[in-house]
Structures are given as C-alpha cells and as structure tokens.
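So that we are looking at the same thing, I have put the structure below in structure tokens.
One chain of protein is taken out of this complex; the other chains stay put.
Chain nomenclature is as follows: A and B, assigned in order of appearance, with residue numbering initiated at 1 for each chain independently.
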Amino acid sequence: MIAGPGPRSRSSRIPQWVALGVLALFLAGAPSVVDSFTLSQILTKALWLGIAAASLIFLSSYGGMISLGQTGIYAVAGFTMANLVHAEGGKNLGWDPVAATAAGIVVATAFGLLCGAIASRSYGIYFLMITLAISVIVFYFFAQVTTLSGYGGIRSVTPPAVIGNPVLNPLPLYYTALVASILVYVGIRYLARTPFGIALQGIRDDPARMQALGYNVALHRALAFGVGAFIASIAGILSVWYTTQVSPGGVNVAQTINILIIAVVGGLYRLEGAWIGALVFSLIDNYSRVWLPNVGDWLGPERFETVIGVIFLVIVLASPGGLVGIWESVWARRNRAMRGPVEGSGTVADVVDEAVEPHAVQSRR
Amino acid sequence: MSSQFDLRIVPRLVLALAGAAVVAWIAYKGLQDGRIFWIVTLNGITLAALFFVVSAGFTLIFGLMRVVNMAHGSLYLLAGYIAFTIQTNNYGVSSNLLSGSPATVTSWIVPLVIATGVIGVVGVVMQQVFLRWNQGQDLRQALITIAISVILADQMVAHFGGIAESIQQPAAWPDSVQLFGVRYGFFRLVVVVGAAVAIGALLFLVIKRTRFGMIIRAGVDDRAMVSALGVNIQLVFAGAFFIGALLAGLAGALGGTMIAVQPGNDSAFLLDSLIVVIIGGMGSLGGAAIGSVALGLVNSYADVYLKFGTTDLTNYAILLTFVLVVAMLAVRPLGLFGRPA
Partner (left out) sequence: MLRPERNVGFLRLLATAVLGLLAVAACNSTTPSTTTTSTVIKIGILSDCLGDFGSFFNDDLGGALAVLAAHYGGKASGPLPKDGMTGAVIAGKQINIVGFGCSDSTASKAIEETRRLVEQLGADIMIGPLSGDEGIAVANYAKTNQPNKTFLNGISGAQDATLKVQAPNFFRFNPDGAQWSSGLGAYAYNKLGWRTAAVIGDDYAFPYTSLAGFIAEFCAVGGNVTQRVWPPLGTTDYSSFVAQLNPTTYDGLFVGVGGAGLITFLKQYQQVNGSLKTQHIMGNTFWPDPQLLHAIGTPMVGAVAASGIAADDTSAQTTAYKNELAIYPATQKDAASVFTLGYWSAMTALGLALTAVNGDISGNQKALQTQLAKTVVDGPYGKISLDSNRQAVFDNWIVQITAPATSGGDPGIHTILRIPNVDQTFGGFFSPTTPAPDRTNPTCTKKTPPPWVGNEVPVTFGP
C-alpha cells in the first residue's frame, strides 16, 4: 500500500506556511480588486460553503467517513443562534449575538457528538444513510416546529456589531469568513498531526487492526464526527449572517446534496478541495443564469442543477480526487515526464489512486 | 455469577414496552371510530403495496451488486411521466379526472407496459455505462447515482413542468368499492395491492425455483465464488438490474395512477425505498415486504392518531418515521433480515 517517494517538486523547500501566508494576503487584498457584489455573492459565499464542505472532507479524508449530515448540523447551529438573538420570527430572545453564536456552536457540536455516537458503529453506505436520515430529520423538525423556525424562516437575524449589515457593507463578513476559513484549515491540518488525528487516520485505513491495538474505534469516530460538527456549525452561523435569514428551505435535501457536490468536485480527499469546489459552485451558480444558452428544453439559464449535476458526474467518473486531484495528476505527470520514471513508485495512476481512495484500493486487493 | 443482570435487556424491554403502548393506543383509537380506523389501515396497506413494488427492485439491486441506486426514485418518477405522456398524446386521454375518465383498459395498460419497459432498459443502460466498470466501489457508485438523479430531476422539471399530473385509470373500472361497510378506492385496494401480491409471488417463485434465481441467491451470498464457478456474472448483474429498474418503472406507473406524478416524488420514493430496506434488510425480499408494511402503517397511523387530547402532533408524523429509521440503523444496522457484505 505504501508507494514510493513520489515525484518531487522543485520548490519543496518552500515551507508550507509561507505559501499559505501569501495566499491569505492575496485573498485579504481581494476587496480592492473585485466589486462588492462579487465579493459578497461569490467570494464570501464560497468561503462559508467551503467551511461546510471542509467539515465533510475532514471526515472523509481523515476519517474515511462520507457524511451527508453536515447540513443538518449547520442548520441546528443556525436556527439556535437565530432564535436567541433579535430577529423576525422564531423565539426572538434578544441575546447578545456573540453569546448566541457561541451557544449555537455549542448546541450543534453537542448534537453532532450525539449523532456521532449513534453512527459510530456504521461504515460505508450505512453510515451515509444514517447521516442522510439525520439531515432529513433536522429539516423536517424545523419545517414542522414552526415556533422555532418562524413559519417560513427567521428573518433579519441580528449579527454581531462587528459584522454590521452584510448587505450594505459586505467587507466585515468577508474578512470574518476568511479568517474563519484559514483557522479551520490550519486547525484541521494541525489536528491531523496530533495523536488523535493519527489514530483517526489509522482507523480510516484499518479499523479492525486499530481495535486490536487497543484503540476505542467507536469513540474516536464519534469524536471525529463531533469535530466535523464543530466545523459545520461555524459554517452554519456564517450562512445565517450571509443570507440574513434562516429557513427550512435553505437546509433541505437539495442543500445536503449541494454540499456533497461541492466536496466531491473540489476533491473528496483533499482539504483544499473544499474551497475550490465552493468557489466553482458559486461561480457556476451565479453566471449560469446569464451565460447558459437556450437549447430547447434541455439547457437554459434555469438549468443550473443540470450543469452542476453533469460536472459532478464527470468528476466522480473521471477523477475521484476532484479538481484538485486532476491538477495533481497533471502536475505529477509533468514532473515524471521531466525526470523519467521514479524508482520505487508505480504508475502515476497508482500513486494518485492510492492517495485518493486508500480504502477502496485496499478492498480491491 | 449467573444472577448478574444483563444490561442488554434494558433497551429490548424499553422497545417492547413502547411497542405495546403503541398497539394499545391504536386499538383504543380504533375502537372509538371504526370507520376512520378501517380507512387509515387500508391507506397503510395500499401504500405498503406501492412501497413494496418500488423497494423490491431497490433491494434486489443492492443485495446482489451492493449498488445503492440513488437514482431509483428518479426512475420511478420518469416512468410516471412517460406513461402519462403516452396516455395523453397517443391516446388523447384528457386529464379531466374525477369525471369518469375516458381512458380504456388499453389506454392504461399500454402506457404502463411501455413505460415499465423503457425504464427497465434505461436502468440497464445506466448500469452498463456508469456502474459496470467500478464494481466494488460502493461509495463511488452511490455518488454516481446521486449525480444521475440530480440531472434527471432537473431535466424532468424542464420537460414536464412542475404541475402534478395524473394517469387515468380505465373508465370501465369502478371508482370505489365497499369493504366492511367502508367505501374505499378501487384502484388502490384491488389493483395496486393485487399487483404487489402478484409481483411478490412471482419474485418468490423466480428466486426460489428458477436457475436464475438460484444464481442470484448464490451471488448475494458470495459473488466471487459464483463467478469462479463459471457463471457469466456480468449477465446476471445486468439481468438483475433490469428487473430492479422494471419494478421501479411499474411502481411509477401504478403510483402515478394511484396518487399523482409530480416533482418531488423522486426523492420521496427514494427515501421510502431506503427506509423499507433499512428496516427489512438489504437484499431480502421478505424484509422488503415487512419493511413496506411497517412504513405504510406507521405513516398512516401517525398521520391520524398522533393526537393526545388536545395536543395535535400529527404534523410530526414524518419525523417519527425517520427517528425510527435512525434507531433501527443504530441498533440493528443490517435490518431484520439483512446480511453483512
């Protein structure tokens, strides 16, 4: 299962954090390059969607668990926060928005831990279905308990003073989402190197062996799910500030599938893929309404779902590593062409495949 | 030592008590108003029949090929639209329903047969093009079928619109029948339930008594061995997928006549199929039957009997269904009759 060292890139000496820092600076300067609509409707949206997808990719990439429950969890966070602050509809309890944010995250994470405990003994397809059921339950819960969901949504949710009104001034929310994204990314990377993270990856690769080694597999998976829930709840809070409202219609099965699509398109086993996928999704969502030509009934500005579905299908068929995986294999092929075959490694496809779906490769053996 | 209290008995006791309480409550309500009880029970049974037809296909495909066909609901809906289109365009049946529709037995059966067949073919094509070469990667196949369902759902809205349509039953058939002093819809009670029973019997015979069925049973148990024994496993898979899709198509035409054909039915019936096979166990037809009855009855009773005094909880009926599913998955993930991979 361990392939050779793999193609080395020339700039392997540049420390990772420098590259990340440059990127962060660049994104910080984005507001002066793009107009406020793109900033808000494309970039900010991509940032919080990316965090939601990152929670899914964290679980799939490091934990081997593909979860469809992230939307349900971020709905819990969003609705909790919206009910606690001043808003139209819902409980309207008038809490301080910052305290309400913390409460929302805590409640959603606790809910995630509970769900994780329930789902921790299931694998593969069964895990997928339990998590789908969780999202569906949350959707129907908020759709039916109208005192908590405000009869069609809780509107004009008050964000913290530092955010202000995201529609009139999108900058503070953009920076908040950017900082949150960076923290999430760095945090996950850090977590992956801790004993917990390494144990989790071991469980991803071979749960039976880890159990034999004395690790409590179910506990680790449940905790991992809780971490994923924490990340998803951040995305949920940001989404409510972004749309200024939260409603059951925004967290239905379609949205669950959208998050999955974003994660897969970006790269289900690459953390960066979360934001790449989210950016592609936001761009297509917005510009397809303008650019899509009318081809009878098959294609037209309203057929965004068809377009994104086709892209999703192509990615799943051609490159399980998503867009990031495509780039990686292209880059690797280029390096290999320059250097000739590297000793000890298999073909590029093997290298890529091993990285993108280690579990599947194992099960094929 | 042997007097130690076995903790595992606690959840089972709780479950048994809860079950008893539910039965008692329904019996109490049923005795209060027999007419409603009968209608609701018949609702549950007729729904169960429809669920059985659609999930039998789903469970067959999963049991044999480990493919969770998330596009199963889309196949169901597409069949409904095809049957409706043929009935309206080729036979000129007007959707003037409730009025003793001018549909004849021919103009109902033919669209049904064609739609079922077309969906069967669509299913096989889908399997050959998208699923044949990546067998074993069940998560990837789930993602592929999700993508297909997203595309199909959008295209169906584009081509057929968002308004609900209804397939007309033959005018010669009565609208309703009398049963135990209660009037009930003829099509639901006789045709759908009859079809489900017939299909159940047919599938049972095929699976238990034919060579093809024997291969399928063996394949569910041990795919590699069956292949090693020289059976053309790819042909068997294609055949099984064809049957599975055929069942989805038939259910779609029946459901379109019994209820309606409208967007949203695809995800609704997919979720229903998932629930049925989760309860009954993947790959088990008997499990699908039991799961269908369970789901149909729970749905129907909860919609009406979740009322305690003045507290009306019937709007949460759908929540109850999913909570039960999660509980089942947590407690017995393989379902009642399922087997591990």
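The working rule: a residue touches a chain if its C-beta (ideal position, glycine included) is under 8 Å from a C-beta of that chain, and two chains touch if they have at least 3 such contacts.
Bear in mind the structure is a predicted one, so any value in this text is a computation, not a measurement.
Residue A:Ile42 is the one among A:Ile42, A:Ile105 or A:Ala263 that touches the chain not shown.
From the set A:Val33, A:Ala212, A:Val295 or A:Met338, the residue in touch with the chain omitted from the display is A:Val33, counting the whole complex. Residue-level contact of chain B with the missing chain is found at 35-36, 39-40, 43, 46-47, 94-99, 102, 157, 161-166, 175-176, 183-186, 188, 259-260, 262-265, 268, 299-300, 303-304, 315, 317-318.
The chain not shown here touches chain A at positions 6, 8-9, 11-12, 14, 16, 19-20, 22-23, 26-27, 30, 33-38, 40-43, 88, 140, 143-144, 146, 151-153, 155-156, 165, 167-168, 192, 201, 243-245, 247-250, 270, 272, 275-276, 279-280, 283, 286-287, 289-290, 301-302, 323-324, 327-328, 331, 355.
In the analysis below, only the chains that are shown with their structure count from here on.
One finds 32 Å separating the Cα centroids of chain A and chain B. Across the interface of their complex, chain A is touched by residues 66, 68, 130, 136-140, 142-144, 146-148, 150-151, 153-155, 158-159, 267, 271, 274, 278, 315-316, 318-319, 322-323, 325-326, 329-330, 333 of chain B.
Interface residues of chain A facing chain B in the complex, by the touch rule stated above, are 66, 118-119, 121-122, 124-126, 128-130, 132-134, 136-137, 140-141, 144-145, 253, 257, 260-261, 264, 297-298, 300, 302-303, 305-306, 308-310, 312-313, 316-317, 320, 357, 360, 363-364.
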